[in-house]
Each structure stands twice: as structure tokens, then as C-alpha cells.
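Data block below; observations after.
For this view, one protein chain was removed and the others were kept in their places.
Now for chain A:
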Amino acid sequence: MSEERKHRVSRRQFLTYTLTGVGGFMAAGMLSPMVRMALDPALEDTDDSDFISIGLSEDDVTEEPQLVNFDVEIEDGWYTSEQTQSAYVFRQDGEILALSPICTHLGCTVGWEGNQDYPDQFYCPCHHGRFEPDGTNIQGTPPTRPLDVYEVEVRDGMVHLGNIRERG
């Protein structure tokens, strides 16, 4: 019995390999477009949304946070809709800051000076989460990171908001 003989492939083995190979190739050819199609939402690039005007003049932005509502066009597959979003817009050290009012704890809506006991703070009524005026979460309250910020741009004197961004 030579070494060579050991490695000889029997007819049955050869058929098993080729049939499995061809079958696997066909199955892959059939399934790969389907699987790619199903995975599409997860593999799609998140497109950067355009900056949109919130109808607020640069001159009207004060040190005091003011709640501004604005409509955003939401594209959801084949369905396009308008959604009202809001932001607290104010000046800090001359820079315009736009904070999302969504609490970073569990997604309730925070209010500026929403509780009389905590003036000059954002307050979340759900679990008493609190944030500093610049959006930083206050230690000892449930939220674990600062309020999200919108990208801000001033065009022709009007405040425009872009993507929402996490901090911390």
C-alpha cells in the first residue's frame, strides 16, 4: 500500500464533493440576492440630512433657551411624512446651541425650568432627570450623558439645523 494510494478519491467521494459543490453554488446563487435584499436597510449608508430653517432669526436667539418647533420631512422607505421636532435654541458664549429635548435616560421630553425647585435647569418629569443649561447631565440623576445637540448653521441670518449628534 503506497502513500499515493491513500489519497486517491473514490468515485463516491468525487460525486459527493462535486454534487455538494454544485448544489451549494446553486443555493448560494439563489439565496444571496435575497439575503442581500433583506439586509439592505442595515447596510445602507445613513444619508446626511440637509440643514433646514427653523424660522428663527439669528438676532432672536438669546441666552435664555427657547423651545422652537419645526417640521422635518421623514423618508421612511416608500412613505414620506412630515414630523414635528423641537429644539431648545440659545446662545452660549456667543455660539448658538440647539439641544434636543429628548431625555437621554429613557426618551421622555425635558422642559426648561420644568420644575420650580430647579431653576436654570432642564428637568425631565418621568424620573427627575436634570441637565445643566449647556445640556450636561447632572450627576446623581438618571441620565448618563448630556442632551443631544443639533448641528447649527446660520444662513442669511436664519438659524438652520442639521443632523442630531450625541455627546459624551
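Simple rule for what comes next: contacts are C-beta pairs under 8 Å (C-beta built on N, C-alpha and C of every residue); 3 or more make two chains touch, one makes a residue touch a chain; residues count from 1.
As a working rule, contacts and distances are computed from a predicted model.
Colleague: Not counting the visible chains, the remaining one has a UniProt entry; which protein name from "Putative membrane protein", "FMN-binding domain-containing protein", "ABC transporter permease" or "Menaquinol:cytochrome c reductase cytochrome b subunit" does it give?
Modeller: Result for the unshown chain: "Menaquinol:cytochrome c reductase cytochrome b subunit".
Colleague: Identify the residues of chain A touching the omitted chain, counting contacts across the whole complex.
Modeller: Residues 30-31, 33-34, 36-38, 40, 43-44, 77-79 of chain A touch the chain that is not shown.
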